[in-house]
Each structure stands twice: as structure tokens, then as C-alpha cells.
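Let me begin by handing over the structure; questions about it come next.
Every protein chain except one is present and positioned as in the full complex.
Going in written order, the chains are labelled A, B and C, and every chain counts its residues from 1.
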Amino acid sequence: MSKLIINIAGHDFEVEVNKSPDTDGFTTVSVNGETLRVAIAPEAAPTAIEWAIVGERSYEVLFDRDMRSIQSVHGHHELRIRDLEAGVARPRSGDGRVKAPIPGIIANVLIEMEQTVSAGQPILVLEAMKMQNEITAPRAGTITTLNARRGQTVTLHELLVEIS
Amino acid sequence: MSKLIINIAGHDFEVEVNKSPDTDGFTTVSVNGETLRVAIAPEAAPTAIEWAIVGERSYEVLFDRDMRSIQSVHGHHELRIRDLEAGVARPRSGDGRVKAPIPGIIANVLIEMEQTVSAGQPILVLEAMKMQNEITAPRAGTITTLNARRGQTVTLHELLVEIS
Amino acid sequence: MFQKVLIANRGEIAVRIVRACRDLGLATVAVYEPSDMGALHVRLADEAYILNSPQGYRDPEEMLAVALRSGVDAIHPGYGLISEDPSFKRACEEAGITIVGPTSEVSTQVRDKVGAIQRVQAAGMPTTRPSTRTFGPDEGADLLAEAQRLGYPLVIKSCAGGHGRGTALVHNPEKLLDIARRSSAQAQAAYRDGRIYLEAAIIPSRYIEVPILGDHHGNIIHLGDHDGSIQRNTRKIISEAPAPNLSPSQREAIWTSAIAVARLFGLRGACTIEFVLDGAGNHFFSEVKPRIQVEHLVTEMITHIDVVREQLHIAAGLPLRLDQTQVHLDGHAIFCRINAEDPWRNYLPSPGLISAFRLPGGPSVRVDTYAYAGAEVPVRYDSLLAKLVVWGAERDECLQRAQRALQEMHISGIQTNLSLLQLLITHPEFTSGSYTTAFSHLKLNNPTPPPSQLRDLAAIAALTYLNRTRAAQSTTPTAYTTGWHRDSRRLPQ
Partner (left out) sequence: MFQKVLIANRGEIAVRIVRACRDLGLATVAVYEPSDMGALHVRLADEAYILNSPQGYRDPEEMLAVALRSGVDAIHPGYGLISEDPSFKRACEEAGITIVGPTSEVSTQVRDKVGAIQRVQAAGMPTTRPSTRTFGPDEGADLLAEAQRLGYPLVIKSCAGGHGRGTALVHNPEKLLDIARRSSAQAQAAYRDGRIYLEAAIIPSRYIEVPILGDHHGNIIHLGDHDGSIQRNTRKIISEAPAPNLSPSQREAIWTSAIAVARLFGLRGACTIEFVLDGAGNHFFSEVKPRIQVEHLVTEMITHIDVVREQLHIAAGLPLRLDQTQVHLDGHAIFCRINAEDPWRNYLPSPGLISAFRLPGGPSVRVDTYAYAGAEVPVRYDSLLAKLVVWGAERDECLQRAQRALQEMHISGIQTNLSLLQLLITHPEFTSGSYTTAFSHLKLNNPTPPPSQLRDLAAIAALTYLNRTRAAQSTTPTAYTTGWHRDSRRLPQ
């Protein structure tokens, strides 16, 4: 038995999962105390297109890499998963490191070392795929690392800025 | 340097390959003494659709699992590859074991133990995907193993018959 | 119009029906056998019910139970499976659920192929000459006597199913019983019905098919014609619309016959009237298909009519939205049936995981399929994998585009008949449009490309071989290390 809190589009659901599927492939899941029979695609291979059947309702779903969003024909929703067995919850947003989200060229540096920034403030412009992409501060703080200069080519996940 | 004999659609080609591709990704290959520059898809991942560029000619190719056929827009051709470094050539056709090529049900058994069969003679009928599929003897000989009876369900590659 | 439709089928046709319902804003209910749980028709439907009885898709009672449980107001049966089962239709009618297609009564009448021919004959129209009755697999003596009466050559046909599995030409009495047994077994495997009948053979012959639409208000229109003469391994794999090499008056005569047959039987919904054409160009009624055709795409391309949408409209009791003068037959279309099978190994079915899958694109190209990269071709069902149709303003343009689309389409992981289709559509007998059913038995030679191309392919094969053996050093199959890799492969006739 696993217990999770699933937050979809701002709504909390308490989910309990009985881990062994029956012979038809359905697993019994309780959501906010309501019992559902749920079948999902047997393997989460990267090439698989994920599907699920809940009772007699059919779904195709698309999670992003970190399961922070769920997409279906019903729309694109933010997703937060809290595994009650994995201990204390820690928000991920505390991280002040800014890494290159895609490879590209630094088109503009909008901040300086030691500068104070607010969350959401544009700090860099990264040119990639013929677009100028603004990179914003993930949190408020002071710039303590600045590894980006105009015209510089950066690789995926390269550390560009740190905000403390 | 590797040396191979490639037989396509009954035509022999002696191929020598210089193993290191140049910076553009082209490898120098000699075919019957003629020098060609060849680039092929970097990895043969099962999900990849294989392509090649020979000089300035572009190809998409499809090999079957054992590289015994090659398909392109120019047609479907039998292929035999002889690797001169892999020692003496041994024809594969000597094998008299008949395995289930696909899962299915034995719809009919057309031979008996100890019976003499000729190459190409129908020996079994396997029903699968709503079709009756005739299985023929891969070589002439005597039936020495018979593991198939009418109505039996067989799995992929299950040994059904042996001809000695 | 309906609110919610149950799709009593699987595979690409179930997907096709889900699409038509969605395009009309109707909710869809899919059914699935356990082995089809992740199939596309299940994924795309709004609701999905598992079928637990051993008969699965072929169980009329469980199907009706799902219909009642899910609260649908209509059932679309597709083709095959229980689509032509009059008892299922009757049960639906009695339960007050609309079943898309002709009534159970009409289905019973046209299902009796011999009876249907006799009725058309009685109405004064030309028909093929069938045996007076049908035969089980063990009625050898009676069959021989009836064959004698009809005269040779003759054609054995299955009572169930179409022109396909079970159909065989017999030239003399010596071979009749052997071929009949084989036909019966094929029909049994394909349609779960081993009964057969005989028909005087017409040689050379062509199969000309006329799709019609009939509503509940007495309106019947035809949607042109197509040629379904080309089969391989007992399956129609290429159709083209309009049928080539027919004069306007021949075509008009066939259409008129088709409408007359449709009126005679009171056909409703989308049906197809099938004719055999003899060498002199005379047409003979052969049978009625009281359901959507596999190759209906070829009709949709030349009429711009969504036939499944029209089926739903008609079933809902709405009058036809077009009269005959509003049906514009525009250009030319070629349909190819892509099967998961290996034509170079006696059409051995090829189930398994599709590792790569790329569809052709561009203008006037359409592919209907349940498959995609990463999908599984199941072992249990028919080998029909995808349906390709292309359109062109002229036949030549259409031929060129069909060739291009087949070249572009790529499927690996399993074997398909794509290379066979390429051979067929570039064959002079096909490109000239002069083919008959005899083309189905023509031995095809794989043309050898010019030496420079073979040389290039040899270089590619060598480099690929070296890459693969290097990559998989430890897991090299024995076949790779024994020196020669070969297999004798010829295209069976």
C-alpha cells in the first residue's frame, strides 16, 4: 500500500494504491476515499505513448520528464506529487542556480555580479532556434555567480548564474 | 581495413572498408576496386530508420533482422554477406530444424515420423492472424522429430519438426 | 443525431469510426478483448469496456450487454466480426438501439449469396451463374454433381466474407474436392464459416464495385465505382476509383444496375454492390456487401464525402444531404492495403513490435492505421496494418503519387507488403489499367537495378554489417559469425 498526495491544477487528492494489479491488469486505487479500478500502460518506456483506463473511462496522458505537468485531451495541468513514504516535503523552488535550459548563444546579459534581483526578473537572453529567449530569475536574491557573457556559446545545463 | 564479399540480387561485390570516417562522417570504401565515399546513419538503433549517402547519392535502406535482404526505393533484394575475416564460409541451409516462425495453432500436420520429404514440400499448416500458413520442409530428408499435433498452440520459435 | 455510439469492432476500422463520431461531436464507447487493452481504438474512445467472454468481439450477447450498460443510442459494427450477423442486428433492434447499416431482415437476405443472386436474376438483371445451393466441407459427391451441371472452369466461393479467403478457380473435376477442402478451411479460419458455393467462372474477369448510400426516405445514390480485381494471397490489396478502361456508357449501365439492386433489397446506409465484368465488358451482379468496405477511402477521395459520417447521418434517420447530381466524381484515387506479412516468405503473418514507423505526407495522401512507432501488431487478429490512399487529378498523376507515397512510407520491426505493393503499382499491366483478376496470379520479377545502384547498396550493406557486428560484439547472432548469410527467397506466385 502506497499513499500519495496528488495536486492537479491546484486541487489536492489523497491517493492510496494497492500495488498488485488483478488478472485483467486493473489496480484498485482509492482517491479521497473513493475506490477506482485503474489500468495503465505496463511499461513507461520512452517510446511508449501512455494510456490509462479508469473504470470504463479511457485516457491518453502525457507527463513531462519530471512529472510536473500532465496533458490529456482535457488540457494541460500542473501536477505536484507528494509521496508520503518519501519523508518530509521540500519545495524545489529554493534552488537559485540558473542552468542553460537549451544549448544556444548568450545574446544579452541583463544583470551584474552582486546585483539584487527579484523573482521573475529577466536576467539573460539566450538565442537558440532563431529565437531570443528570456531567462528569468527563479527566486529573489543576489547574483553570486555569473558565468555568461554576451556572444558566448553555452551547452545544455551549463551553469550560468547563481542567486543566493 | 575489412574485406567482405557482398552478394546482392545474385551479383558479387568485393568490398574493402577503411574503418575511420573523415570529419564529414564519410568513410572511404572500395567496391570492386572503385573508391566511394559512404556515410551511414551513426547508430543502428532499432528505432532508427537507416539512411546512407554514397558520394552524392542518397539512400534509405531497410535490412531484415539477419541482414539477409535489403530494401530501398529500388526494390527488395536478397543479400549475402561474407566476412573474409570471419574464416571459412558455411552455408546456413544445412539446418533441418523447423521452428514456429510465428505464434499460432497447428491447423494440420501433413507428415508423419520417419517419412521422407523433399525440400519445399508442405509439412505443417499453422493458423495465425486469421490465415492458414503452410510451413514447408527447408531441406530434403527424413522426419526425425515431430512435436506438432493438430489443434496445438505453439509459441514463437518452438521446435516443431526436425529433418535429418 | 445520436449522443453516444458503441463501436463493436477493433483495429483501424474502430479507430476510423471513433474519428467520424468525434468529428460529429458524438461520445464514443470502445470494447476490447484483454489482449487489445492498449490498442488505439481503446485509447481514443471516451469509454472502453472489457469483453470477458471467450468469444470476445464475436459475442453478440456481451456486445449488446455493453451497449445497454454504457447507455449508447447507436452501435456501429464496422466490417467483419459481427457486422453482418443478422441475429445481433435483430437483438439490437429489439433492445431499441439503432444499429448502423441495413436492417436484420435485409442482412439476412443478402447474406444468402445464392438467394440474392436468384432474386436479382428474377428481377430481370444479369447475374453470375451460381450453384443452386451451398455446401459444407464434406459434401463431396453433391459438389461434384453440381459442378458438372454448371460446367468448368468454375469458381469456389465462401458463403461468408468477400471475394477473398476461400475463393479459388477450378479447371477440372480432378482438383475440385482438394481445392474445395482448402477453400473451406481458409473460410473457416478467416470467417468461422466453412460453407462454400460454386459459380460458373468468367475469364477474363474484373471485379467492379459500386458503393451506394440509401436513406430511410427512399433516396438512393451511388458514389461512382472502383476496381477491386487485384488480390494477392486471397486479399484485395489494391483498389482504384474510378475503375480504369470503362466507357461512359458501360459505367452508366453498371451504376444503373447498382441502384436497381439497392432498391430491390431496400438497402440502407452505406453498402456496396459487386459486379463481375467479362472480357466483352458485360457486367453481372455478384453480391451485396451490407456494410462499410475496407477500401471505402478510395470512394471518399473521389467524392470528398466522409462515408462513415454519412452512415451515422442515415442511421439517425436524416435524409441524404446530396442527390445524385450533387455527387461530383473528381479525379482518380488508388488504395493500397498494407499488411503485416512477408510476401517474400509465402505471406507469413508478421506480428510484433513496430520499431520505426513513418507515414508519407504532402497533398492528397491519407493513411488510416491503428499503428505507430512503439505499437504492437497483435498475434490474434487480421494482418491489416494500414490503409494508404492517394488522389490525383488524372490517373497518371495518381499513379506517380502512389509510387512516391509507398517509397516514403517506412515500417520496421515487422515485415510488411510495402515492397510488393511497389512492384505491383509500377507493373506495366497495372499502369496501363488493362489488368484483370489474372493479374493476381502473375509471377512478379523483382527488377534488378542498374549496376551502379547495386554497387552503392553493396557498399552500404558492408558498412552497416561492420557497424552492427562492432556494436553488438558480444551478442552477435550465430548467423553473423558463420561467414555466409543467406536464405533462398523467391516471391511465391
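The rule is short, and it goes like this: a residue touches a chain if its C-beta (ideal position, glycine included) is under 8 Å from a C-beta of that chain, and two chains touch if they have at least 3 such contacts.
This one's a predicted model, so the numbers in the text were calculated from it and none came from an experiment.
Asker: Check the whole complex and report which displayed chains the hidden chain contacts.
Answerer: Result for the missing chain's touching partners among shown chains: A, B, C.
Asker: Touch as defined at the start, partner being the missing chain; which of B:E14, B:E60 or B:E134 qualifies?
Answerer: Only one of B:E14, B:E60 or B:E134 touches the chain omitted from view, namely B:E60.
Asker: Considering the whole complex, which of C:I292, C:V367 or C:L457 touches the chain not shown?
Answerer: C:V367
Asker: Could you please point out the chain B residues that touch the chain left off the display?
Answerer: Per the touch rule, chain B residues meeting the hidden chain are 24-25, 39, 41-42, 45, 47-49, 51, 53, 56-60.
Asker: Applying the definition given at the start, please give the residues of chain A touching the unseen chain.
Answerer: Given the touch definition above, chain A has residues 2, 4, 6-11, 13, 15, 17, 19, 27, 29, 31-32, 34, 36, 38, 40, 43-44, 46-50, 52, 54, 57, 59-64, 66-83, 86-93, 101-104, 107-108, 127-134, 136 touching the missing chain.
Asker: I need the residue numbers on chain C that touch the omitted chain, in ascending order.
Answerer: 15-16, 19-20, 22-25, 44, 297, 300, 304, 306, 330-331, 356-359, 361-369, 372-374, 392-393, 397, 400-401, 403-404, 407-408, 410
Basically, only the chains that are shown with their structure count from here on.
Asker: Identify the chain pair joined by the greatest number of C-beta pairs in contact.
Answerer: B-C
Asker: Suppose each chain is reduced to the average of its Cα coordinates; what separation in Å results between chain A and chain C?
Answerer: That gives a centre separation of 46 Å.
Asker: For chain B versus chain C, what separation do you get between their C-alpha means, in angstrom?
Answerer: Those two chain centres are 30 Å apart.
Asker: Identify all positions of chain C at which a residue touches two or more other chains, and write them in rising order.
Answerer: 373
Asker: Quick check: what residues of chain A touch more than one other chain, meaning two or more?
Answerer: 47
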